[in-house]
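One protein chain is absent from this view; the other protein chains keep their places.
Here is subunit A:
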Amino acid sequence: MSPSVPLQEMIRAIRSARTQCEERGVIQRECAAIRAQFRQSDNGGRSHNLAKLLYVHMLGYPAHFGQMECVRMIASPRYSEKRVGYLGAMMLLDEKQDASLLITNSIKNDLSHSNQYVQSLALCTLACMGSAEMCRDLAPEIDRLLQSSNSYIKKKAALCAVHIVRKVQDLGELFVPAARSLLSEKNHGVLHGAVVLITQLCERNPETLKRFRKVCLVWFFLQTVPDLVQIMKGLIISGYSPEHDVSGISDPFLQVRILRLLRILGRNSESASDAMNDLLAQVATNTDSTKTVGNAVLYETVLTVLDIKSESGLRVLAVNILGRFLLNSDRNIRYIAMTSLQKIVGTDHNAVQRHRGTIVDCLKDQDASVKRRALELSLALVSASNIRSMIKELLLFLSSCPPELKAQATSGIFIAAERYAPSKRWHIDTILHVLTTAGGDVRDETVPNLIHLITSASELHCYTVHKLYRALLTDISQQSLVQVACWCIGEYGDLLLKGECQETEPVQVSEDDVLDALETVLQSHMSSSATRGFALTATMKLSTRITDNVDRIRSIVSIYGSCIDVELQQRAVEYNALFKKYDHMRAAVLERMPLIEKNNSGNANGEATRETLTETNSSRTAQEERVPPPPQQQPAKQTYDLLDLLGGASEPLQQSPAAQTLPIITSSSAGGDLLDLLGGLEPTPGPVTPAPSATVYEKDGVTLTLSCEQQSDSSLAVTLTATNASQSDISGFTLQAAVPKSVQLNMNAPSRDSLPAQGAAQLTQLVMLNNPNKVNLKMRIRISYTRQGSAFQDMVQVDSLPGLGAAGHT
């Protein structure tokens, strides 16, 4: 066996490896040597072996065989070995590993060691990776250390207590007296720790508090407000203190933490807010804002002022500071200014409006983060008075916008235009402009919305159709635009051919030109199937609106009677029939569409939730996560056939079933009212009834409920919810499911894997089932978990899923 190389030589050897393969070879040899060394008894080189292993671990190689060595080294009397052992524990062990329980005893012993550096190692490790059990075990010890006379230990104990409170919320009460008394310390480290601890105690989850019937501690700590104010004043006014000075600010870290705690305490309390007013004004005016440090303190002050019940003068001061930040040359400062302004744009709208010019300028900034913030803020600032100029700026932004922001920008512009459009013509122009610039990133329901808008603006039909025709001639790649253009030409082709229009220059358009344009769309490989559908129907409609080229139309339509695309083929065949057998009805069928009633209510299609207009800005991520329910094509097809015979094809019907992602305004599939006349045909996914649920398992305090939701004909979403009403925590909770053979099962990740006692939190897991053969749906669920160190396993069989009827059929 080759001798193991000392740590730094090993690092050198690894770095000089020229290929990945060579590196792996060196590391394998080293690891083998290290493993052999671990097996030997104490040989004096233990700590540097472990250090080598930790280096290898950082490079990404497996190092789990070092876990037991860490445990052994922590128990060693030598400080050097303890140090590396604890470092190893923090890097290799976490609360999920079993070995971590083994170091609890060592930590307990080291916490009462005579040497403060050993104590500090134990405290650091506990704060880094202490599990809930370890925290419960050692909390009294930490409380004792909080009251020791050694400030080095006190400050570490305070942060350890913070970790404990985060892990086990109900232990907070234990540390309250100590936390209170620590505020009278002079040592900044201890003060900082105390402020963090009090903040943590005040920020405890109110839900958890209710469950344990514990009190929210904010009211208790309100008494500390005068002390905190005193400490802050001391920091601001006192002379230069070299130990804590950072570019002229005395201990900015402590200042920021105190300001944050004041924010929490003053949030709901008038008296506390009053007590802080002077101080905040002082900090806001006296802090030097030339360096980042000063700005950090000012930023925190502004956030505090805006959050507590401050007087209006102070609020104005805060918003002005943000305004100054907006003009700062440093990008970071501008970014955070906009983030803060976003928070208050709802409440202090006018104050933020004053800075609109600067914000709009930031749209042109090079930096992507700044651009994003500027976009969100600009959209929030659009109002009836500034709509024209703002939309102009936003359209300019759209043309040079980075692709990840395009969808947000287009939807924002549409919402704003919808709300504040000064005239219909402006509205239509704006939408057309967006479609030409960023047609690929608009939402699916833009097309029906636009069509609705156009039909309602009857005086603009001529203008619109001319404009769209021109747009069509220039570019047929933007699908939404082409669809709308085809529809318009189909509807208002006669106005186009008449040639005169007040609002645009007259242009002579012949029937052949129009049919050429539509044919180009039909034949282009860029056109999607839906677009071609639009174009074909438009061509058909023109047969009643033009006089000379009806034969041409007839020939186009008959060609598509043998098209591969089933949709087009069906349409063409039907139109052919209209020419041949029902020619007497043709004029009536293809006459102008009546004004479509748009259903503005949020729950048009019986979907459970819809986002409101104001939330759309912050909901981009939600948009991506939302899964659209599968479109119901069948009923749509049926109604389409019926519609065709009764009153003009409504192409938008094709689009809307598929477009379920966050519609801004839901339009019932256009022609919804016509459908109602036909007797309640549902063109969209069936109404969602609240999912019925049933308890399938109940034992030892663990309850499992199951609820089903029919997603479509054969797919089913099953939600499993587990709660733990017993007195002890459960960890490692996993569910496994089995279903009959032909059914496909897909389990999503569970929301958590531990169940705290007394129902503090519940676990949900979504299971997607696909039952194409419509077999009797049964499910077998295996539950396994660990409680108080021992593993449990159980199985339950569910013979009928709730909400599906006794036979389990859909």
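Definition applied: contacts are C-beta pairs under 8 Å (C-beta built on N, C-alpha and C of every residue); 3 or more make two chains touch, one makes a residue touch a chain; residues count from 1.
Methods note: contacts and distances are computed from a predicted model.
Visitor: UniProt protein name for the omitted subunit, picking from "Kynurenine--oxoglutarate transaminase 3", "Dehydrogenase E1 component domain-containing protein", "AP complex subunit sigma" or "Multifunctional methyltransferase subunit TRM112-like protein"?
Guide: The correct option from "Kynurenine--oxoglutarate transaminase 3", "Dehydrogenase E1 component domain-containing protein", "AP complex subunit sigma" or "Multifunctional methyltransferase subunit TRM112-like protein" is "AP complex subunit sigma", the UniProt name of the unshown chain.
Visitor: From the listed residues A:34, A:71, A:138 or A:159, report the one that touches the chain absent from this view.
Guide: Of all options in A:34, A:71, A:138 or A:159, contact with the hidden chain holds for A:159.
Visitor: I'm checking contacts with the chain that's been left out. Which of A:38, A:79 or A:220 qualifies?
Guide: Answer from the full complex: A:79 touches the omitted chain.
Visitor: Looking at A:75, A:246 or A:694, which residue reaches the missing chain?
Guide: Only one listed residue reaches the unshown chain, and that is A:246.
Visitor: Thinking of the whole complex, not just what is shown, which of A:189, A:440 or A:759 touches the missing chain?
Guide: Checking each option in A:189, A:440 or A:759, the one touching the absent chain turns out to be A:189.
Visitor: Touching the absent chain: which residues on subunit A qualify?
Guide: Counting over the whole complex, subunit A touches the hidden chain at residues 6-8, 11, 15, 44-45, 47-48, 51, 54-55, 58-60, 78-80, 83-84, 87, 90, 94-96, 115, 117, 120, 123-124, 127-129, 152, 155-156, 159-160, 162-163, 166, 188-189, 192-193, 196, 243-244, 246, 251-254, 256, 260, 292-293, 295-296, 299-300, 303, 331-333, 335-336, 366-370.
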